[in-house]
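The other protein chains are all here in position, but one chain of the complex has been omitted.
For clarity, chains are labelled A, B and C in written order, and residue numbers in each chain start from 1.
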């Protein structure tokens, strides 16, 4: 028997808050975070400055005299041709376009994903492969034939037509995400439901949907962002009474009355991006969870 | 044995009928929009359509013009530069950031939100902001010079040789956060026991990430690759907002070439020919891959 | 139908409130002076009891045109739309998507009113009028900042050669000698201006109209290409994108001059600058008394609704009426399409243009001579030239001949 001496390390291992590792990790993250924040900072700061100050100072300097006039102007006074009522005119149109488009596109894509993951019928994979290829086709290529299709369907210029366009072009990526997500749900659950006498729609609405909150959050974020930010479809496939906010943004940013009103441009830019930004900030945690479920298992 | 009550084999089409009915929108989209429109585009690429599609066939004339057009050649070159840079940098940076975020750090939510918020903005906004930040008279260059670094020169948007890198910077700003989140989600999905095993084996963390974790991330990498590559091929708004193809034609990209030909030059035939080339390229790359990735899978 | 036209014609001048219609009019005039000019049309049209519904979409070609073409071919057309006349709208007309204005034009005698006649001819397809020309843009001008030259200590130049000579002095004073926005069409415009002025109107016509390669290789064009290279040197160091940003630099005295169409004048007017005092304008670069007859026109898509049709005719009449012509063109900085209007309010520069229009050489605009396709190829070529100091004049010449050959 050897008598063990009780010196040497004991108790919890000492932890240093400032270790080389931590400095490296947080240092890198902070530098990167700054890089990401600078544009937002510049946008906000600029939107609060008056025009003379912008011309004088540098873009990173905080405003000497804070003014909200550019925001007011962007929201309610900036002109597009003869209409000088700013972005507010397009805001409700954007809502009217985004809400139905997001709902319809997600509904259809989730049903696609469900049918693909759980009801693999003959040929389903072929259509899915075509959709995947479709994800790579630039919208510009499809612009013209789409006009013809909508004309033949009698939907050209209507809100329904625009919803259809968003549904079609959002379908590939969304279907991919939903298909992957539903494939991660245990197959036995689906089988159990079938034995319990639930049909295609019953399983979808009563078993799958209640389990799919995370992926729906992801889909909503992606679609709200995409559709809210869309300019091309909104302007090409509808009439002026439905023009979304981005059309006014384009008009404000691309129109120059002598001097570019950078502050108004920036305020308009932030205002336009506000809805998707808020959705991101509110649901960021769910977003990561949903992504984890929808993209990780292929 | 009651062989008599053999029920007839149901008509193949009606098996899982509801699933097929539910898939009709997808089938129509795949066939009418993606296949149909593509074929339509290919057919009209052999015509001399101007402002409106016309069945005025001219053989390969549009293709001959296309491949002798410097703007198109520059577009392709730019897409290659942009694509390679985007793939390499967004994956490398996104992965490094995801690894850092995976170190059980404090304020993870804050960092994640900061890295992800640009993804909520449209390309138009990104283009405008970065055009501004990279403007030599207003942005980074003038500020650095203002601090006394007189020789500082960073002016990609006015230098035709490096303009694509200016575009890449903006695109990375917008897109890397999303790649990071996708990969982070993948990292979170990796079994803890793998980490325990490598700790006991004494494998350094970075090696674990590179040789153990990366291969395990294959599925999420595939999804990310699809999303990033699709974005690369389609890049248009960003370039229009940031450089509008300039200076000169040095930052033209294929999608913009297509659009410009169709609507600016009122030469649909030429636009369709360029579209067809893009379609063919995409198909050549994607079809074998899609077949391997999505086609061969069986129920076990 | 015929009866209704006559009825409409007789009531037009009184201002007919019987057909109160909302007409959607799309255009890409969104800059300050442009919007102000459009407002004049809207005001005049609203005064007839109808209503002008404004469908402005910023960004001339790239954004607005696909929207317009899509709306028209998609079967949901606007009531009227701006379009560059010339070859651009021809296909829409041939496809039967645009309505003829012949009945109005012949009833009101547009062929007698519109001056110069060529401006109306470009609206004519198979003997019928399809568009209303609303203004004449003389595109071939050099705008100079008097302030800038004063700062540099040299006299305000009277022509291109003096301007070139003053270049080094401007540089020394920290002033950008010449600004040309980086968009392709601006580079192309500079080239056209140089060809028409330096090589002369005759060569200009042969080059763009007849696509004569021999002339391109000839001595006149030699001079023009040399001037083009000089212009590139003088623009070196400038990164301005939009034309009106460039104009702003001239207004502020940051730049010596800009080659731009007469719409630049609208910007000077908004900045409350006075021609001759604050700025100087040189049509044809001060070398030749020429104006080109490009311009804007409105087309009217075919709509199967008699009330809309009547209102469209009403709008066409308003646009070409003397009152609206004067009001519109004063704001826009362009010249009216009819010679019989009183333009006392015109400033020095516009007067110069009007004089040339009356007495000097009128050359055709490039839109009337080249297809949009060739026109844009030319623009791409020129913007490339201006941005790449390494690109030689010979390269440009060779590519230019290719474009002309393709188009002929």
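In the analysis below, a residue touches a chain if its C-beta (ideal position, glycine included) is under 8 Å from a C-beta of that chain, and two chains touch if they have at least 3 such contacts.
In this section, contacts and distances are computed from a predicted model.
For the chain that does not appear here, its UniProt entry gives the protein name "ABC transporter ATP-binding protein", which is one of "NADH-quinone oxidoreductase subunit H", "ABC transporter ATP-binding protein", "Dehydrogenase" or "Propanediol dehydratase small subunit".
Contact with the omitted chain, checked across A:96, A:151 or A:194, is made by A:194. Taking the complete complex into account, A:211 is the one of A:61, A:148 or A:211 that touches the chain left out.
Only one of the listed residues, A:63, A:100 or A:202, touches the absent chain: A:202. The set of chain A residues touching the chain not shown comprises 186, 188-189, 191-198, 202, 206-207, 210-211.
In this section, only the chains that are shown with their structure count from here on.
The pair with more inter-chain C-beta contacts, choosing from A-B and B-C, is A-B. Centroid distances built from C-alpha atoms place C farthest away from chain A. If you average the CA atoms of chain A and of chain B, the two centres end up 15 Å from each other.
Counting only residues that touch two or more partner chains, chain B has 259, 262. Residue positions of chain A touching 2 or more other chains: 143-144, 250.
The residues of chain B lying in touch with chain A in their complex are 12, 15-16, 18-20, 22-23, 25-27, 29-38, 40-41, 53, 96-97, 100-101, 103, 105, 109, 111-126, 128-130, 132-133, 138-139, 142-143, 146, 173, 177, 181-182, 184-186, 188-189, 218-220, 222-224, 226-227, 229-230, 233-234, 236-237, 254-256, 258-259, 262, 268, 275, 278-279, 282-283, 286-287, 290-291, 293-295, 297, 299. Within the complex, the chain A residues that touch chain C are 79-83, 143-144, 147-148, 150-151, 156-157, 235-237, 239-240, 247, 250-251, 254-260.
Across the complex, chain C meets chain B through its residues 61-62, 65-66, 69, 73, 88, 90-92, 95, 182-184, 239, 241, 371-373, 375-377, 380, 383-388, 406.
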